[in-house]
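Note that this complex is displayed minus one protein chain, with the remaining chains in position.
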Amino acid sequence: MPWETVIGLEVHVQLATRSKIFSAAATRFGAEPNSQACAIDLAMPGMLPLVNAEAVRLAVLFGLGIDAEISHRCVFDRKNYFYPDLPKGYQISQFHQPVVGKGKVEIQKADGSGKFIGITRAHLEEDAGKSLHDLFQGRSGIDLNRAGTPLLEIVSEPDLSSAVEAVAYLKTIHSLVTYLGVSDGNMAEGSMRCDVNLSLRPTGTEKLGVRTEIKNVNSFRFVEKAIQVEQQRQLDILEAGGQIEQETRLYDPERNETRPMRSKEVANDYRYFPEPDLLPVLIDRYYIEQLRDSLPELPRQKRARFVQDYQLSGYDALVLSSSRELADYFEDVVKTCGNPKLAANWVQVELLGQLHRAGLEIEDSPVSATGLGELITRILDQSISGKIAKQVFEGMWSGQGSADQIIAANGLQQVSDSGKLEAMVEQVIAQHPAQVEKYLAADPGKRKKMLGFFVGQVMKASQGQAHPQLVNEWLHRKLKAGQG
Amino acid sequence: MPAQTITALLKGMCNKEFSSVEITRGYLASIAANNPGLNAFITVTGETALAQAGAADQRRANGENTPLLGVPLAHKDIFCTRGVRTSCGSRMLGNFVPPYDATVISKLNAAGSISLGKTNMDEFAMGSSTETSFYGPTLNPWARDRVPGGSSGGSAVAVAAGLAPAATGTDTGGSIRQPAALCGLTGIKPTYGRVSRLGMVAFASSLDQAGPMARTAEDCALLLSAMAGFDPADSTSIDREVEDYRSQLNRGLSGLKVGVPTEYFNAALDDGIAGVVLEGLRQLEQMGVTLVDISLPHTDLCVSAYYVIAPAEASTNLSRYDGVRYGYRCAEPSDLHDLYSRTREEGFGAEVKRRILVGTYALSAGYYEAYYRKAQQIRRLLQQDFVRAFEQVDIIAGPTTPHLAWRFGEKSSDPIAMYLEDSYTLGVNLAGLPAISAPAGFSEQLPVGMQLIGDYFSEGRLLNVAHQFQQQTDWHQRTPVRN
Partner (left out) sequence: MSIEQAEIAKIAELAKIRIADREIGEVTSRIASILAMVEQMQVVDTSGLEPMAHPLDASQRLRPDVVMETDQREQFQPLAPELEDDLYLVPRVLD
């Protein structure tokens, strides 16, 4: 029986606030253990939560970015369970009335076509601390620095049907939250974590199969692999006539397998109820409209504009709009050189290639957008050839100066001086009498091809600096003269 | 030293009749002599009290004056006090010394008061008799075989027996008013949000309010003015200016409409109490108020709604006591589950565990709608009862408790009987209203309290009515015979 995979993702995005969602402790990554856990984070007796306005603002901003309904009244609830990294014994979250309601995002499929993925809701909640299991004999150590860090949990509809789509969806969310400044999107520091809900059903049927939840997958690559192995595991069971057990599983990257979680064996009953220490948060229309007006251009809008205004291909537009920084860089290059096609090529091939090899982000590029734009300008005004430009780019990358400085210092300027070119052409003709003879004897239709030999010789003689088009013209003229 | 009001103490210090150090020594001596028999205090902070008193005298000599300068107070052991153990009447916090003060404490300190120590209470404020304290019961000075009420029983007894001139309390379902009634004191539970809850160990977050317990309404006015106020660190605190409650004490009562709810004079009410309270109402009538019969038709549902909502909130408020970051931890836990379940088995007493279990049940899957949500809807009905009543009358008056102080053990084997003792006080907490209990007389030589309930933020009016009543009566001046 053919099966199809149904995937829904719960993405936890860490919000880019300075302080925690319910306390004034810092959210800085990498601080000494428990140095950023204040009395509220430690759940000391008598401590009360205070809602961070910025966390609410960022959540609303995200909601606007996915065309979602924004709740005018949202309520915090307590989600009750015991775990050492959860100091209060409950997590303050939103259950019945989340801040962001239904919305959607468009992902790009491999064939370039788009697909809309529904977002069920997004709600604010606090992160838990961190348990360290390997430091002490028979003991776990608890670091509560992360406890209370604001998270936005984004719940998708089960609209995804493959690992590839899931990754495309995650990348879309990642680019959206970083565009909006909702999150720094730093995957390595856990700014984006993901729970995968996955089930299979006979292709073409409507009813969802029994699903498993894979908790806390924290990179795009692991999401892809976890989905692939879980999909296969379920398929093997179903094909063998077995049944899937609804459970929470963990992905083990070392063994590339999923396995059931041990600690949450007892079915949890979270006993959600409205957090009595907090009142409902009211979000008025005026506030929402103000935020809507402040929205930056979103990735999908930028993509459309790049295609429209710069005549870029859909693929180029997708790559160049994938982050706000890259898009800004590209547009600055265009602004300087005035040629979007060439700019798109140079940014994608040379620049991104070098950055990738060096493991750098666009923000860290040693070549500025204006610098690259100036280099492209020199190609356009025919001061240098594309080939020489690559050499100049290398120089710029390694800090030898601006394009013009490197061109001047190394004498890379294209030779377009008529006297010099004439002399070079005459010299080449004089040095290759046999080829000249052949050329002149040849059928005019074949001459064009044969001319390439002489062009190559002149370029070689000029160390690549001769202006190719002018060389062509001079050769035509001189060889014609020889014939005459 | 005779029972003194803080008003009298302030006057005496002002007139240099005595110093704060002298007063404080006097109360400490009284505590040393009487506390062993009464068990009103869990912790006495004599040394720091004397140091604070010395500093207060110095400040007064320097011409400084703050509203409570040099006045010794006792604090319920539910308020976190920096550097002083805050047990909340529980074994769970028996070793807990907070590095911070509750807002109530810092405000009273800023007003110049001195802390004599921390008073006994029902464990985590769950009880109506102070019998559930891990530190043993507190005795009622009017009859030592009887309970002082609770949960602020230690504070009530400290003041009633002259171990402190006034004290702080908290009231989640009557825990200020009921012990005040049973010990012959005046105590006010303010409007929800009027006094900061920061640093007050939480029992039921949407019901808890702190307030003063003192000999007179005037003292309560003075103390409440210092305790109340907006606290940006409490999300449920109300940003509204605090009135000068003392300046309103002398308003006349003529023309005031006082509602008398028939449901508060039901079959459960002790005849003796009924007689005393009706006499008190007649006294008010003579002072110019108009009595109006009113109905609070859903009163008989208060106990049920309360005993779902309060345990539900408590069950999760008390989840933080897990033996990880502070407080009691069981010996040699074998694994995490053992750590949790044995720490909480050993650290909590029977009544606290019972309420946690009831609350957990009420919130659990399949029961949430029938219990918790239902109770919240009934809470709405109860609030509407009061809203309608206040369309007709200015304040509501009736008994504070259905019974006189009972004997130890009489009700502790039957939780329901104990819960019903709060029938007249719970509605106020559910609705979030202010209410005061003031001495109205005696029955069987035991004090009887009259409760006055006001509309939101009408603390000034309630204190005014109680004060005027105390100008015409002397019940509040009676003190228990030393024995």
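By letter and in written order, the chains are A and B; residue numbering begins at 1 in each of them.
In the analysis below, a residue touches a chain if its C-beta (ideal position, glycine included) is under 8 Å from a C-beta of that chain, and two chains touch if they have at least 3 such contacts.
Given the structure is predicted, the values throughout are model-derived calculations rather than measurements.
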item: Hidden-chain contact residue, picked from the options B:V84, B:I378, B:L426 or B:M450; value: B:I378
item: Absent-chain contact - pick from B:V324, B:A405, B:M450 or B:A466; value: B:V324
item: Selected residue (touches chain absent from view) among A:F29, A:F82, A:F95 or A:F453; value: A:F82
item: Candidates B:Q58, B:N250, B:Q286 or B:S341 - the one touching the absent chain; value: B:S341
item: Touching residues on subunit B - with respect to the absent chain; value: 96-97, 99, 192-193, 206-207, 232, 235-236, 238-239, 298, 300-301, 303-305, 307-308, 315, 319, 322-327, 329, 333-342, 344-345, 348, 353-354, 356-358, 360-361, 364, 370-371, 373-381, 383, 415-416, 419, 430-433
item: Missing-partner contacts on subunit A, residue numbers; value: 17-19, 23-26, 32-39, 42, 44, 50-56, 73, 75, 80, 82-84, 131-133, 135-136, 138-144, 250, 261-263, 266, 269, 271, 274, 276, 278-282
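Assume only the chains that are shown with their structure count from here on.
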item: Rounded Å distance, subunit A centre to subunit B centre (Cα mean); value: 58
item: Subunit B residues within the subunit A interface of the complex; value: 79-80, 86, 88, 93, 96, 98, 100, 102, 197-202, 204-206, 232-236, 312-313, 316, 319-320, 322, 324-326, 336, 340, 360, 363-365, 368, 372
item: Touching residues (chain side subunit A, partner subunit B) in the complex; value: 39, 42-51, 78, 80, 82, 84, 87-90, 142, 269, 271-273, 276-279
